[in-house]
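Missing here: one protein chain of the complex. Every other protein chain is in place.
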Amino acid sequence: MPSTSSMHDSNWQIKTGREDKLIAGFAALAISIHLLESTLPSPLPGIKPGLANLVTLYVLIRHGWQMAANVTLLRIIAASLLLGSFLSPTFALSLAGALASLVILGLAWHIPGKPFGPVGLSILAALSHITAQIVTAYWLFIPHASLFNLLPILLTTALISGTLGGILVSRIIDRTRSLTMS
Amino acid sequence: MTKRFSLAQRLNLVIALCSLLYLSACSKPVTEFHETVFTMGTLVEVTIVGEDELLAEQAYIAILDDFNYMHNTWHPWQRNALQRINSLLQTGAPFSLAPSILPLIEKSQVLSEQSQGLFNPAIGQLIKLWGFHQDNLDDVFGPPEDSEIQTFLKTLPRMSDIKIKNLSMSGTNTNIQLDFGGFAKGVAVDATIEHLQEFGIKNAIINAGGDLRAIGQHGDRPWRIGIRDPRMDDVIASVDIKGDESVFTSGDYERFFETDGKRYHHIIDPRTGYPANKTRSVTVIHSNAATADAAATALFIAGPEQWQEIARSMGIKYVMLIADNGDIHMNPAMAERIQFVTEQKNIMLSQTL
Partner (left out) sequence: MTNPGLQSIFTLADKILFLFCSILISYCYYFFWQSTPAAYAIIKSPHQDTYRIDLQTSQTHQVKGALGTSTIEVTQGQVRFTASACQNKLCIKSGWHQHNGAVAACLPNRVSIQLASTHSETSYDAINF
């Protein structure tokens, strides 16, 4: 009798490995933070303290760049779908910021010797994030030179929040050093 | 066996609940609806703020219909109800009231009396003599003969020459011709604003060729209205309005023709039969648009010497009159509200109105 494949064959099932569970878990955390942040007022749509980026940073340091990228992009898309801002200007700004900081983080993380600690990485991520957002806002939405008057202020807050965020992530890494996912 | 919630779990629950509450307090951004359309013989701008976009669009389409209807019904020289009424008034015989025109007539009678006859839509024949009755002024080659004007003045028709008794109307002057000219714009603006309010809209501006009525405010600040210079294309002053106010301006630059280097504009003084020539423009702020419209015309004709008297009898509280020599006259209440872009030296404050 010829073998027939049925719906219950293992080929039909999506296997979730350990990595997938990690990504899902971190993404869920990042999405929650992103949603809460979206309620805060800001000078331009999409420009936020970037607390969700701390999740990206944590994942980068503990699980590598590839997973950090997965978590971040998943967070951006899922959060924007939940907020109803998918493909909106806010989404464009979020995505631009995330992509820029991922690229910079990728470059910094792969420097031989890994000279940057969590604080340095966080600063790099924050500054590249905000710069990409302003530039995107200028190109797509507000082609007015006076937009750049905001840049120094935003860079300053990015530097401060990047530094503090890096310290925070560093502490969390210390605390969770012993935790592993089964 | 029931499990007791640990402290951490309880804390998480509290944080989750607080977050939900916080999220639910988010408000929608203020939406703005803005459309421009050519109707009633001029450019009309409709601005609606803070409403659902679909509702604003529906309301806008509804008032477009209103404008078309009013333009056709009240046009002084098209074949319509107004034309029939004009013919019937000239016969002197009573006829039944036309509901589409009655509000215009009643409002005009009151305003005409309050303006001591300076606002007088019954002088349609005179307007026609000058040629201002038509939409296109290219065919006008010069002022009418003085003899024609004097003949007309001898039997000057007034709004009081229209008698309304029960359900019928009759005219007592064969020279009556109702031409509601600019006044129709004020009435139309009132009607359409009220129609918007029927839709539940609370914050809007309807600007019909520069004359506007605004209700509510712009988000969390008042509406800011710019007032244009009668001679230059620039904004010379601004005024903030909120609540429910109309801003109407009559100017010598709106409709005119020039012959032999002399300019003749469309605001005819019923007393002299000639365009009122002591004023460049009058700006009036008042709640009701129809009244503001009539007042702007009447005060223009009244001129720098008489405007205060007429403003008082019409109950107008904010007036700015720019005289022919450039002097700016206004009452103290208006001076307080208005902000000039550049300092004006020739401001003459009147008594309190």
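Descriptive notes on the structure:
All chains are identified by letter, namely A and B, in their written order; residue positions are counted from 1 within each chain.
Just so we're on the same page, a contact is a pair of C-beta atoms (placed from the backbone, for glycine too) under 8 Å apart; a residue touches a chain by one contact, two chains touch by 3 or more.
Not measured: the values here are computed from a predicted model.
Touching the missing chain, out of B:86, B:115 or B:207, is residue B:207.
Touching the missing chain, out of B:75, B:158 or B:218, is residue B:218.
Only one of B:102, B:235 or B:348 touches the chain withheld from this view, namely B:235. Contact between chain A and the unshown chain involves residues 115-120, 123-124, 127, 146, 148-149, 151-152, 155-156, 159, 163, 166-167, 170-171, 174. Seen across the whole complex, the unshown chain contacts chain B at 45, 47, 205, 207, 210-212, 214, 218, 223-228, 234-235, 238, 247-249, 251, 283, 326, 341-346.
In the analysis below, only the chains that are shown with their structure count from here on.
Centroids of chain A and chain B (each the mean of its C-alpha atoms) stand 56 Å apart.
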